[in-house]
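What follows is one structure encoded as structure tokens, with my remarks underneath.
All protein chains of the complex are present and in place, except for one that has been dropped.
First chain written, first letter: the chains are A, B and C, and each begins at residue 1.
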Amino acid sequence: MSDIHPQAETQARPIVRIGRFLKDNPVIPLIALLLLLIGTLELMRPGIISPFWAGNTIKFAIPLAMLAACQVLTMLTGGIDLSVGIVATASAFVAATLTPLVGPVPAMLVAMAVGVVVGVVNGFGTGIARVHPLIMTLGTGLIASGCLQVYQRYVIATGTDIPAILEWLGTGRTAGLPNGIFLFVPFAVFVLWLMRYSGFGRLLFAVGSNEKAAQLSGVRSWQVLMALYVLSGLIAALTGLLYLGMIRAPSLSLANPLMLPSVAAAVIGGTSIFGGRGSFAGAIVGALILRVIETMLTLARMPEGARIALFGLIILAVTALYVRFTEQR
Amino acid sequence: MSFVRRNAWTLGLVALMVVLLGVTRLIQPNFGVSGLESLARAALPFAFATAAMAVVVIVGGIDLSVASMMAVCSVTAAVLMQTMGGVPAILITLAVGTLMGLINGVLIVLTRVPDIVVTLAMLFVWEGTALLILNSPGGIAAPFLREAIAGSVLIHGLPKALILMAIIVAVIWVPLKRSKLGLAIYATGSDENAAFRSGVAVGRTKAAAYAVCGLFSAFGGLSLLALTGIGEPVPGPYLLAAVAAVVLGGAVLGGGIGGLLGPIIAVFILRIIRTILTLAAVDPNVTTIVEGTIMVGVVMFGAFLMMRGRSPS
Amino acid sequence: AQDGGYTIGVSNTVQGNGWREEMICAMRAQALVEPDVTGLVVAHRNTDSAGQLEDLNNLIEAGVDAIVLNPSNPDALNSALEAAMAAGIVVVAVDAGVTAEGAYILSNNQEEYAYLGARWLFEQLGGQGDVVYMRGIAGVSADTDRDNGFKRALAEFPGIEIVHEVFTGWQQDQGKQQMFDFLATGIPFDGVWTSGIDNVIVDAFIESGAPLVPIVGADNAGFVGQLNSVEGLEGAAVTNPGSVGGAGIALAVDILNGEAPDDNTVLVDPVLWENVTEEGRATLEAAQNPNLDPEWPVSVTIPGWTDYTMEQIIACEGPGEG
Partner (left out) sequence: MTSQTDPMSSGVTDTLLDAQNVAKSFGAVRALTDASLTVRRGEVVALMGANGAGKSTFVKILTGAIRPDKGRVTIRGAEARVGSPAEARRSGLVPVYQEPSLIPDLDISDNLRLGDTNADTFRHWAAELGHPELRLDAMIRDLPLATLRIIDLARALASTPDVLLLDELTAALPTDLVERVLRVARQQAEDGRGVIYISHRFAEIAALCDRATVLRDGRSVGDVDIAPGIEDRVVEMMLGARIDLGQRAAETARPKPGGAPRLRVQNLAAAPKLIDASFDLHPGEVLGVVALEGQGQDELFEVLAGMRKPAGGTVEIDGAPALFRHPADAIAAGLKFVPGNRAEALFRERSVRENIAMPFSARARAWGPLRLRHEKARVAEAVERLQIDTRAQGEVQRLSGGNQQKVTIGRWLAHGVETLLLFDPTRGIDVRTKRQIYPLVRELAGQGAAVLYYTSELAEVPLACDRAVVIFNGCVVDIVEAVDATEERLMRAAYGLTSAEGAA
């Protein structure tokens, strides 16, 4: 029998209205979860929540959120960009090693060009040769890391130097906040604008939702994909530069550890890997959540195994709660 | 004709593999039985990881925790074999693997969190679990386990590792694919909504597919143990390799299409390329470039052929 | 390959890490200067023990005369190493040991490395105080060895407490972040021991304006530079030369030429360079090399073992290349 709990007159009930509001603004429950985690952290280590801590958390969330932007944008089209970690690393390494040779500005330009080149190859592969983005970007990532290895042999003895502007962005603070926000805030505004209020952003959703329908609407999807992956490469290269300023240690694996978390931040923020659905605001909060969890676990005294496992469990719990709140699938 | 068309991709991969073996022989004329044997052994963990990944990709999901589950199984077996016989240890390990997979699947179904997120979280959970079981490399492999993959069987030049893998995969996959569950796995991956409406118990099907994934991961973990003789708690580089092999092998991310044969052949292709690069003494930095280029190139070339084949003119 | 000289195979499982890159370059440079070596086959990538087994088997297939490897694990590679030795191939493990019977080992003594640094740090603190213990990768042999050395030193100083123990994954960014987190808690500590992720730790102190505490790291170019230049930094660099790879090649050639050492195992014991005494500072200053990649250890040669010049290791070219 189908006599289900009567749920009639739902519209009037305030709880349902709140539910609907949350559904329309899925980033709000995510922020609530972030605050919950911060509260837990404060309980664990009373006194840790300070401007200094907040500044650091934001500082380290910025590069993660920027790489997450690459994932959000590519995931909108049903893709993914697994080359961002190595592109960021290569960009940082190239900038640091070229600065003593050619000066900071040309060095940074060459570093950004690394992102463009990888982006063009990715765009060609996914948009024109129709290779699955996962394979394509994995492949270009491998190729790029090989090229980086070859490159590093030629600059072992040239020394490294970090452009002052990057050090300022990466390590400086203004009114307690990391200078990185001077880069990030305009960047975030741009990405949010791009996704919501630009024709290009709309096409990203369209290509990911139904490529055939996009075609029928007159969209040449290869153009969209080409522009998208170039943009993603540029963002990754820019992130690499910022990260270079932050860590101040050019290494051949500098930004590689950000790769998996960038995917995590995007999917925690409610972006679907199958395309057509995604939110950069969610990814930003996702990046902050990851950073807070990492801090919690760094400070917790327990075996490393338990720490890693707990990290996974918290991510799962957060996303499960989030899905429960917003009922989005 | 229709057989050829339906299996065009797999047949193409087989041809590529044969060509590559020929190239190997050309570069190193001494490449022979022992080379084949070590090739088959090296392919073992990749093949099982890929089989595991393929099953969940077919059901429309993805499992990022495959390598971590392999690590858990490898250390579990290594620890168990210190105190008990090899066979019970293997059985327990297989059960553990299946259980881990089942947990992944049930969590996906119950929480309704997307597969990639759940298994990303479980990647850490299982990795941590492996470290809790064994916080540094240790344990021991039963001697027969190491024997099982060493050398040839039946005729000289037929690597035991290859036969063992073929038997395990066939015994699990062939009946499964023919069964109602197998059909349900393909149906769910192809169109979950339509499958539900056709009467498929979608949730149970997914959970079962993940359990099979866990089972194959357990074999992957055991093969690591058989190869190295000890349990290592740190997950190896099997996740991305498995995804790449699955896609190279003709399965489609998103589900419903593909099998296990193509992906496993893709594993061998990737391994042979590795061998060729080492034999040819290619600069290791260039090796990475070549590997990436070949991976992308094969898929591009395949897509190009498919497009040519399809376009009516 | 007897007629035309030796071909040597190299196997390494970590790529994109300054220390390992220096090791590979040292191998190349030493092979170049060894008159008997005509070829080098290098398998160098990121992989696990099973992957290293694959590479070793491929090297055997390639018909090399000797294999010099940096083992991912002392016990896991025995099957391939035994097969190699059965085929008459000389096996030399560098950096860490292997348990295969008959293999030669030219190893940096990791336990000693940790012990030396930790003991210096604890002494520096007067045997009393709280330290931060920043390890490498959980579950990896080298980390376990170092942990043993660290714990041995700790046992000798009952007044020392560990306030934070964390794994950096041997990643610069992770280490820096973790140090920021520790500084944020406001819980004071008196010293830091790092497993080689060192210069970013100094940076973290400077950037957050926290007062410096004694820091122990490795002889990486970046950290050595800081020990020489950073105002108020007390610290010590423990040598862990990547050039041990070059020594491994030299050893392999000696063995091939019938000049095998009596003992199968040669431990390269680490040295500690601190900047609190005059002679310590002098050593550090002499060792410094600002042009070197900051991740590269400054001890680019091992006297008595390696024969190449600084230019040759930096050129990073083996026989038959360039």
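The definition used in the following text is that a contact is a pair of C-beta atoms (placed from the backbone, for glycine too) under 8 Å apart; a residue touches a chain by one contact, two chains touch by 3 or more.
Treat the numbers as computed from the prediction; the structure is a model and nothing was measured.
A.B. asks: Would you list the chains present here that the left-out chain is in contact with?
C.D. replies: Looking at the entire complex, the absent chain's contacts are A, B.
A.B. asks: Looking at the full complex, which residue from A:Phe205, A:Tyr229 or A:Tyr243 touches the chain that isn't shown here?
C.D. replies: Considering the complete complex, A:Phe205 is the one touching the chain left out.
A.B. asks: Check the options B:Ile149, B:Val200, B:Ala226 or B:Ile294 and report the residue that touches the missing chain.
C.D. replies: The missing chain is touched by B:Val200.
A.B. asks: For subunit B, which residues touch the unseen chain?
C.D. replies: That gives, for subunit B, the contact residues 2, 180, 183-184, 186-187, 189-191, 193-201, 256-257, 311-313.
A.B. asks: Considering the whole complex, not just the chains shown, which residues of subunit A touch the missing one?
C.D. replies: 1-8, 10-11, 20, 23-24, 197-200, 202-203, 205-206, 209-210, 212-220, 223, 227, 276-277
Throughout what follows, only the chains that are shown with their structure count from here on.
A.B. asks: Work out the mean Cα position per chain and let me know which chain is farthest from subunit B.
C.D. replies: In terms of C-alpha centroids, the chain at the greatest distance from subunit B is C.
A.B. asks: Using the average of all C-alpha atoms in each chain as its centre, how far is it in Å between subunit B and subunit C?
C.D. replies: 34
A.B. asks: When the C-alpha atoms of subunit A and subunit B are each averaged to a single point, how far apart are the two points in Å?
C.D. replies: Centre separation, subunit A to subunit B: 29 Å.
A.B. asks: Of all residues in subunit B, which are in touch with two or more distinct other chains?
C.D. replies: 130-131, 135, 233, 283-285, 287-288
A.B. asks: Going by the touch rule set out above, which residues of subunit C reach two or more other chains?
C.D. replies: Residues 15, 138-139 of subunit C each touch two or more of the other chains.
A.B. asks: Along subunit C, where are the residues that touch subunit B in the complex?
C.D. replies: Listed in rising order, the residues are 15, 24, 39-51, 53-55, 57-63, 73, 75-80, 137-141, 143-144, 321.
A.B. asks: Report the residues of subunit C in contact with subunit A in the complex, numbered from low to high.
C.D. replies: Residues of subunit C touching subunit A: 15-18, 21, 25, 138-139, 164-167, 169, 171-174, 176-178, 180-187, 199-200, 203, 207-208, 222, 290-296, 314, 316.
A.B. asks: Using the touch rule from the top, collect the residues of subunit B that touch subunit A in their complex.
C.D. replies: 107, 111-114, 116-118, 120-133, 135, 233, 240, 243-244, 247-248, 253-254, 283-293, 295-296, 299-300, 303-304, 307
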